[in-house]
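Let me give you the structure first, and then I'll get to my questions.
After this line comes chain A, so read on.
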Amino acid sequence: MKKSKLIVLIVILVVLFAVIPAAGSPNLLNILTLMCLYLAMSQMWNLLGGYAGMLSLGMQAFIGIGGYTLTILSVRYGMNIFLSIIIGAVICALFGLAVSPAIFKMSGVYFAIGTWIVAEALNVFFSNWKFVDYAKDWSINTVFGMNGKQLYITALIMAVLATFVVFFLLRTKIGLALMAIRDSASAAETMGVEIYKTKLKCYVIACFMMGLIGGAQYMQTAYINPSTGFSINWTIAMTFAVIIGGLGTMEGPIVGSILYVIITQIMYNYPGMSNIVLGIIAIVVIMIAPQGIMGTLYAKTGFQILSPRRSIPKRETAKE
Partner candidate 1 sequence: MSLLEVKDIDVHYGDFLALRDVSLNVEPGTIVSLIGANGAGKSTIMNTICGLNKPSKGEIIFDGQNISGKKPHQIAKAGLSMAPEGSHCFESMTVQDNLLMGAYMAKGPERMERLEGVYKLFPILKEKAKQQSTYLSGGQRQMLAIGRGIMTQPKILLCDEISLGLAPVVINDIYDKLKEIAATGLTMLIVEQNVTRSLQASDYAYVVLEGKIVMEGKSSELNEDEVNDAYFGINSFA
Partner candidate 2 sequence: MSAVLTVKDLGISFGSNHVLKSINFELNENEVLGVIGPNGAGKTVMLNILTGILKPTKGTISFQGKEISHEGVTERCRGGIGRTFQVPRPFEQMTVFENIMVGGVFGAGMSEAEAKQKALEVADVIKLDDKLDLFAGKLGLLDRKRLEIGRALATEPKILLLDEVGGGLTESEVGLIINLVKEIKSQGVSVIWIEHIIRTMLEGTDRVMLLADGVDVITGAPLDVMNSSEVKKVYMGGGDDE
């Protein structure tokens, strides 16, 4: 019953978002594109930070790899751009897998910092890597031909895909395991939960998705160099969106990234104030609603659309 309602809601939303390009202005389209991209990124960040207990400050590593793969493969080798970003995503997944033995030893804040250092290391590495022409600025001219509508559709696909990945992942065993690990890792382990494997699965999935989203993002940006590709600003945006929206809720990243884009759009008119305002908003929201907007709403009213909670089945035999 509830599920079918949910599906109807989702279908309506998807249809709505799909018809906008026909109706909306280029500006609206541009804003929605940004929202979708940030939404997709935040959803992935939230999967790790909010559900898997892996607060990462290094997701920019995958945005950068995704962007660079798109650039190098399409600009230098003339590969199809969509194929390029998929390869980028695969490379991200492999890279995530490769660094996991090291960074998975760390937990909590060490993990957060470790991932950031990995991203910084990539920044330095790319800056010194001849294959990508060192820290050269790249114009990604292969995506110049994409129009606003195409960009929007790509971004929308990313947003929907990211949301669905999280939605379904949390409904598999992984979701249950993640919640258990978050609450008490040692107890989860003695209950048979394989912590390492579970986290690794999430991480690699998130890496893959981030690579994909990174590629899509750079179709929009059309310009890359190591310090922008691997900039902490990507993670700052995701973190902001997720925590404002509500860490560990599925709706949080959605609300958060929409807000983030709206705020930055409004702030275009007040140069130099944008970040000051974002900073203040971050502080004020957390002071008032430490769980973020959706988290607090949930705590107060129990409102949650996309809850990963397991429902308790009706008993077959009536109990006395």
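Simple rule for what comes next: a contact is a pair of C-beta atoms (placed from the backbone, for glycine too) under 8 Å apart; a residue touches a chain by one contact, two chains touch by 3 or more; residues count from 1.
Behind the choice of candidates: all candidates are chains of the complex that A comes from, given by their letters.
For clarity, every value in this text was computed on a predicted model and none was experimentally measured.
Only one of 1 or 2 makes contact with chain A in this complex, and that is candidate 2. Chain A meets candidate 2 in the complex at residues 173, 176-177, 179-180, 182-184, 186-195, 309-310, 312-313, 315, 319.
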